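The other protein chains are all here in position, but one chain of the complex has been omitted.
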Amino acid sequence: MATEQEVYHIAELADVGINTGELGTFTHQFNAILEYFDVLDRVSGDTAVTRDLCNVMREDETEPSLPREEVLRNVAAQEDGFIKAPRVM
Amino acid sequence: MGDNECCFEPEDRYHAFLTTCKKVTHGSGKLGGIAVAVKDNISTQGIETTCASKILKGYIPPYDAHVVQLLKASGAAIVGKTNMDEFGMGTTTENSAFGPTLNPCDTGRVPGGSSGGSAGAIAGGMVRMALGTDTGGSIRCPASFCGIVGLKPTYGRVSRYGLIAYANSLEQIGPMGRTVDDVSALMQVIAGYDRHDSTSYDRPYTHTPCADIKGVRIGIPQEYFGSGVNPEVAAVVNKAVGRLEELGATTVPCSIPSMEYALAAYYVICTCEASSNLARFDGVRYGPAADSKKSWHEAYQEVRRANFGTEVRRRIMLGTFALSSGYYGKYYAKAQVARENVKKDFTRIFADVDVIAGPTMPTVAFRLGEKSDPLSMYLTDILTVPVNLAGIPAISVPCGKAEGMPVGLQIMGRPWEDERVIDVAYAYEQGCL
Partner (left out) sequence: MAEGQVIVGLEVHCQLDTKSKLFCGCSTDYRADGPNTHVCPVCLGLPGTMPVLNKRAIEYAMRVAKALNCTVLQESEFSRKNYFYPDLDKAYQITQYDKPLAEGGYLEIEGDESGEKRIRITRVHVEEDPGRLVHMGNAERGKYSLVDYNRAGIPLIEIVSEPDMRSPKEARKFLNKLRATLEYLSVFDSEKEGSLRVDANISILGSERVEVKNITSYKGVEKALTFEITRQKSLLRRGQKVERETRHFLEARGVTQSSRSKEQEHDYRYFPEPDLRPLHVKSWVEGIVLPELPDARRERFIVQYGCSLNHARTLTGDLRLANFYEQVVRPDPAGLATLADTWISDTLIGELNYRNMSIDAVDPATFTGLLGLIREGVITDTSGIEVLRVMLDQHLNNQACEKPFAIVDRLNLRKVSSAPAGSETGPVINPVLQSIAEVLASQPGAVEDFRKGKKGAFNFLVGQVMKKTRGCADPAEVNRMLAEELKKEA
C-alpha cells in the first residue's frame, strides 16, 4: 500500500499538488481504491485486443489555420504574437 | 435555412444550467426551432465551455464540436450549457465546481451524474432534449434518477470531436429526452461519420421507434439482480421485464462473470486516460493564468491545485500511479485484458439473446451529500460500466418508482443495434400508456 510520502510524490509527479491538510484522508481513500483494484490480479486471458478498425488516415491536404486572434483569444498573456509562459528552469 | 430568434430565460430552480443563451437563433430542419441543451463538456463556439471546472472558467472555444454543427444544421435552438460533475468525474453532479444540480423529483436528492444538468433540465421541464455524455453511465444514471430517457450509443457511432476528453476509449455523446421519441429524433441528427474523429464509424441512424417486440429474446443477468441491488428497485425492474414479456418478448437467464472485475477495470482505464487528457490544463493557452513570475513547474502545479476539484485530482493521481513505471503491467495491461473478457461475455450472451435487461442503477437517487466516500461512490456504477467497456449501446427508460423516486430500466444491445435497444424501450414506454 502507498505511504503518505508516496502519495505526496504521486501528486508531485502528476503536478496536481496536495495540501498537507488533506494528505492523511487522501492516502487512506487512495489505498482503499488501490486495494479494490487488486481484483485485477485474478484476471487471466489473451492480451491480444480485437482490432476492427485500422489504417484510418487522411490525404496530405492543407486546410486553413486559425487566425492568430482566435489562437490568442483565451491566452492569459502574450507578447508579439507569442504565448507567454513561466520560465522553465 | 431560415433564421429565427427566440428568448430562453427559464427559471432554473434546479441549477441545471451553467450558461443560458438569452437570445437564441435557430433554423429549420429536423429539429427546427426545438430547444436543445448541451452538456458543458461539449465545445460550443463562442459560448463558454467549462466542464464545470474552475480551470476552464472563461474558456471560449473557437470551434464547434461536430455534434453541435449537426445540431445547428438541423435547425435546433441551442439554449444553454448544462451542469455536470467536473470533467465527467462523478455519479451525482455534486462534483461540479459551481454547485450541484438538484433532482427535480426531490430537490433534496442528487439528479445523478455526470450529465445531471442535462437530466435536470429535461425533468424540470425547461427543455425536451439535451446532449449528455456517458463514460461509465453518465447519461443513463441521471436518466434513471430523474425519470427521463437517455441513450449511450454504440462506441464510434457519434463523433467525439469537440467532446472534452475524460476517457477516450470509453465515452460517447448521447441523446437525452423526455420520451424515447425525443431521444430517437436527437439520435438521428447526431449519429454518423466524422472525418475529424479517427474512432468514428460510418453508421448513420435513421430509425423511427417501433413498438413491436414480439419474439425478442431478453437476457436477464443474475448479477443485475443480486445482493448489491436495492430490493425495491429490483422488484420494480422485474415487474417492467414482466410487462415486456406480456408484449411478446421472452426472457432468458444469463450470467456475466466478468462483472466481478469490470468496475476495477473501468476505473483503471478511465483514470489512466484522464490523467493524460487533463495534463494539458496549465493556465498557458486557456483558463486561469499561470503565474509567470514563478518557474514553470511551480506555476503549473499551483494552477492545477487551486483549480481542480478533489475528485479530479484524485483520479489524475490514480491514473498517474497506474501508468507509472513498474505498474503498467499490474493495472493498465490487466484492465485491458479484463475489458476483452467483458466483451467476450457479451458476445457469448448475445448469441442466444437479442437484448439484455436490468436496473440502470442499484438504488434510486440518494440524498445530496449522502455519499462522501469515493470508493462507495464508484461502486454505484457497477451496473453501467460493463456497457462502456464493451462499447455496446444501452438505454435507460423510466419504469416506475421506488421510495417515491424514479427507477430506470436499462436495455443493452449488440454493437450497432441501437435501433433495437430503442425499440424495446419504446415498446415498454408505449405499453405503459
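Going in written order, the chains are labelled A and B, and every chain counts its residues from 1.
FYI, contacts are C-beta pairs under 8 Å (C-beta built on N, C-alpha and C of every residue); 3 or more make two chains touch, one makes a residue touch a chain.
In this text, all values refer to a predicted model and were calculated from it rather than measured experimentally.
Only one residue in the set A:2, A:23, A:39 or A:72 touches the chain that does not appear here, and it is A:72. The residue from B:145, B:161 or B:225 that touches the chain not shown here is B:161.
For the options B:145, B:225 or B:286, the residue in contact with the chain missing from this view is B:286. Counting the whole complex, the residues of subunit A in touch with the unshown chain are 13, 15, 51, 53-66, 68, 71-72, 79-89.
Along subunit B, the points of touch with the absent chain fall at residues 41-43, 49, 51, 56, 59, 61-63, 65, 160-165, 168-169, 195-199, 272-273, 275-276, 279-282, 284-286, 292-293, 296-297, 300, 320, 323-325, 328, 332.
Note that only the chains that are shown with their structure count from here on.
Distance between chain centres (mean CA atoms), subunit A to subunit B: 21 Å.
Residues 58-60, 62, 156, 195, 198-199, 201, 260-261, 263-265, 267-268, 275, 279, 283-302, 304-305, 308, 310, 312-314, 316-322, 324, 330-331, 333-338, 340-341, 343, 373-375, 378 of subunit B touch subunit A in their complex. Subunit A meets subunit B in the complex at residues 2, 7, 10-19, 22, 26, 29-30, 32-34, 36-37, 39-50, 53, 56, 58, 66, 70-71, 73-77, 83-89.
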